[in-house]
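Mind having a look at this structure? Questions to follow.
All protein chains of the complex are present and in place, except for one that has been dropped.
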Amino acid sequence: MALAEATEPTGSIEAVKARGHWAGAWARFRANRLAFISLIFCGLLVITAIAAPWIAPYHFTETDPTARLAPIGADGHWLGTDMLGRDLFSRMIYGLRTALFVAFGAELASLVVAIVIGLSAGYIGGRVDQGLMGITDVMYAFPSYLFAIVLVTVMGRSLWAVMLAIGISSWVTQARLVRAQVLSVKEREYIEAARSMGASGTTISFRYILPNAVGPLLVTTSFAIPAAIGAEAGLALLGLGVQPPTPSWGSMISEGTSYILAAPHLLLFPAGMFALTLLAFTWVGDGVRDAFDANGESR
Amino acid sequence: MSFASYMAKRIVRMVLSLVAVSMITFTLLQMAPGNFADIQRISAGAAQFGGAGTEDMVHAFASRYGDDIPAWRQYLIFMKGAATWDFGPSYKYPTRDVQDIIAQGFPISATIALIAVAISLVIAIPIGMFAALRQNSPADHGTMFVITLGTALPNYLTGVILVVIFTLTFGILPSSGWSGPEHMVMPILALVLGPTAVLARYVRSSMLETLREEYVVAALAKGGRQSVVITRHALRNSLIPIVTVLGPLLASLMTGTVFVEALFRIPGLGLFFAQAAASRDMPLLMGTALFFALILMTMNLIVDLVYGYLDPRIRAAGGVSRWRSQKRLSRQAA
Amino acid sequence: MVDVSDVAEPVTTERAASERPVIAAEHVDKVFNTRAGEVHAVRDVSLAVHSGQTLGLVGESGSGKSTMARLLMGLLPPTSGTVRLDGLDLSTVRGARLRQLRSQMQMVFQNPFGSLLPHYSAAANVAEPLRLHKRGDKAWRRERAVELLDLVGVNRRFVDHYPRQFSGGQQQRIAIARALALEPRLLVCDEPTSSLDVSIQAQVLVLLEELRSRLGLTVVFISHNLAVVERFADRVTVMCMGQVVESAPTEALFGAPRHPYTEKLLAAILPVTSDPLPQPDISWRSSPDQPSALVEVAPGHEVRES
Partner (left out) sequence: MTNSLLEVRDLRTDFLLKSGRLRVVDGVSLTVEPGQALAIVGESGSGKSITMRSVMRVLPKTARIAGGSVRLDGRELTELPERQMRQVRGRQIGMVFQNAMEALNPTLTLERQLTEHLSWHGICGKAEARRRAIETLGDVGIPEPEKRIRTYPFQLSGGMRQRAMIAMAMVARPSLLIADEPTTAVDVTVQRQILDLLAEFKARGTGIVMITHDLGVARYFCDDAVVMYAGRIVERAPVRELLARPSHPYSTGLFRSTIEVGGRDRALAPIPGAPPDLAQRPPGCAFHPRCERAESVCRENEQMLLPLTVNGVSRGTSGRPGAVREAACWKVAAHG
């Protein structure tokens, strides 16, 4: 048929391989050296946190009465010990475990809730939407840190409580974002096209809208992880975090400042590791954002 | 919608939100294990002070609510007082009314926060502009790197780093207390970094977007000097959206001072809030929560009003939706 | 109730075609409630398209022609009046049944990139309506999609590319293939070429022309471009501010337009081989709040009184 020949695609497309949305984003992420190295580093941190009992030379409660406030390079404690004679290196690893457990748990929980609620509010609209916006209004009036503080007081200072408190105070923002994304994707012509093909509401929500809203959501989630790590440490700093003796970088930093002259390493190492972790996760977030921005999909 | 009815609506919503905040806080506090007396007894016991805390609490509680008043009535009595700016005496500091504690603590928190935001704005706008105008240059990449540092580090961690530098290494600034200007330097510095980074990033991306607008090309095509076009056409329009992030930013800063206050031992309001939650000091907690919520919502209202003032499309009632749909339509036509 | 399998049978005789239109709108009104108040987008529009015929719907922006397309497709419910597909009132069917009916009518949109699923490949986009209506298995659907893409002139080698990797003209071809996948009887084209370059516009129109005659499609063709409509439609309906101002067989409308607004539209065309028509002397101002009657001035030629 003459038509088929008539529309032989020109140059440009021959050179380009079929590449989907995700493959393109991943290729751009890989090309970003800082982000890629940070991702590897974050992966190592996660493995360390999971394998903490095998990696850490001591348990975090184990005290060494013979070596209190031992300096760096002390016998058997290469990063020294704290005022109770607990191994700093071990406590830092367990602190990492606490931070990542709380952060990932909180963000995962808030993400699931946010997706379900944001998606229904955005897609169904009407009352569901008004309900969400009502809750959002109130939550926006309640500074998130303060809400987390109150929640921790209510639920006690267990690991789960801290995780929940941080998750609950962050889901609203996420849900609002999902809703905004859904509303903007919903306006696209392809959703109308899908309706005209006879697609049902659930198909449209989960097969068409959600995958196209995931990019921006992934971006905020990757920034929310370091924020949650920061929140966990912040609560601990105020004495409202995970109940001691479970280590948290926040409480370690807080204790460190008390011994700042006598044993500066008690402050320097946890604070340094904390900063490095936050930066690595943020750089991953940066990379994710740039990878998705270049698609022009988020515009 | 007229301005008056808009304001009326906003104020009704604010009042409803305040009621909701108070109910949530009160309910949560009732659900919390242990009351003020228990907490005091535990900590007092540890400190070998006998039952002093309990007496204080009984004293404060009785002076306000009498004995054996059920929780819901306590709430109503509290709210009745709150409506007239009378939160009653704190449990922990029974000789002081909560509104007096707020009046004493808030100016400290507000001073730090406002100075920090002002400094951030002054630094962030030129930095963001500079990065946008030199997009993809090494200068831009360098700026963005520093900005990432700023967004990644929480203010208390910056505070710790400052303490390490200025107190530990050089010994030129005090690490805690609140009595003179030298005590303000490090808390403010610690608070400045984050907002500066956030604002600079927004200014940069907003500026980049505006520079791509055709009206900027049109102004250049009229023979405008680049600097004039940037300040008159691009800067103004790219700063309008910045106003919207200022609200949440101020909010997070006002409450975010709590960590800096804890770190530097500053008697600000944030610290009182944290203590109140830990010790189940109902009037203090409720009072500070309501006060923070009020500040936050007022801030957002002001931001919205300023935004409307700056953008004539919003100033003309209902203008914004029409403009957007027209713009979308014209894009489709193109 | 009309049995769907029955409806799918092609109507062969002339008589059957004249009896019942494939799609018909009867006194349709559409009012949108917006923040700025009520917008009366479509006012008392009636039209009918018989099997194998093409109706051109012409108007400027804001004339309500795109709203009309969505009303015909059952994507929007009319505020009053009825839309019938093969005699079946669309407002009486809901949910799964309505979705099933949609396989009978498909739409081609103005912006091809916007109307394709960005995260699906070309073949997956074309196969999607088949999947939604549970036709065949996965392998068959893909094969069918490739066949359809071949039909509209998209090379087999590129069926696994994603929409944004194609040019605008190619994207519109993919969208057309998708619209044809379910073998619909009715194709609604909403400005299918106006976002394309001149040389590509002609390609797509030639393709649509050929497909229409080969597949015996019934078409509603919406455009602001009278020349395109003249070429493509058997009958033309001119809309202005939500109302029909003139409706006639194509030759009658272009040969002897009766309504001043139609004349104005015709005079607005800038031809390439001749000078444009003189602008009409009488300028017509519509007053939609006091609608005048639509009068039949010749067989099948209706004009709104001015």
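Just so it is clear, A, B and C label the chains in written order, and each chain counts residues from 1 on its own.
Following the convention adopted for this analysis, a contact is a pair of C-beta atoms (placed from the backbone, for glycine too) under 8 Å apart; a residue touches a chain by one contact, two chains touch by 3 or more.
Owing to the predicted nature of the structure, the values given are computational and were not obtained by experimental measurement.
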Residue touching the undisplayed chain, where the options are C:Arg144, C:Lys264 or C:His301: C:Lys264
Residue numbers in chain B that touch the chain omitted from display: 135, 213-215, 217-225, 228, 232-233, 236-237, 240, 310-313, 316, 319, 322-323, 326-327, 330, 333-334
Touching residues (missing chain, whole complex) on chain C: 60-61, 167, 169-170, 197-203, 205-206, 209, 224-228, 230-231, 254, 264-276, 279
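Note that in this section only the chains that are shown with their structure count from here on.
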Innermost chain, where centres are averages of C-alpha coordinates: A
Where chain A and chain C are represented by their mean Cα positions, the distance between them in whole Å: 48
Residues of chain C engaged with two or more neighbouring chains: 110-111
For chain B, residues contacting two or more additional chains: none
In the complex with chain B, residue positions of chain A that touch it: 137-138, 140-146, 149-154, 156, 226, 230, 233-234, 237-240, 253, 256-257, 260-261, 264, 267-268, 271, 274-275, 278-279, 281-283, 286
Interfacial residue positions of chain A with respect to chain C in the complex: 1, 3-4, 6-10, 12-13, 16, 18-21, 188-190, 192-200, 203, 208, 211-212, 297
Residue ranges of chain C touching chain A (in the complex, touch as defined): 70, 73, 75, 96, 98-103, 105-107, 109-111, 114-119, 121, 128-129, 132-133, 150, 152-155, 158, 160-162, 165-167, 169-170, 173, 175, 178, 182, 203, 206-207, 210
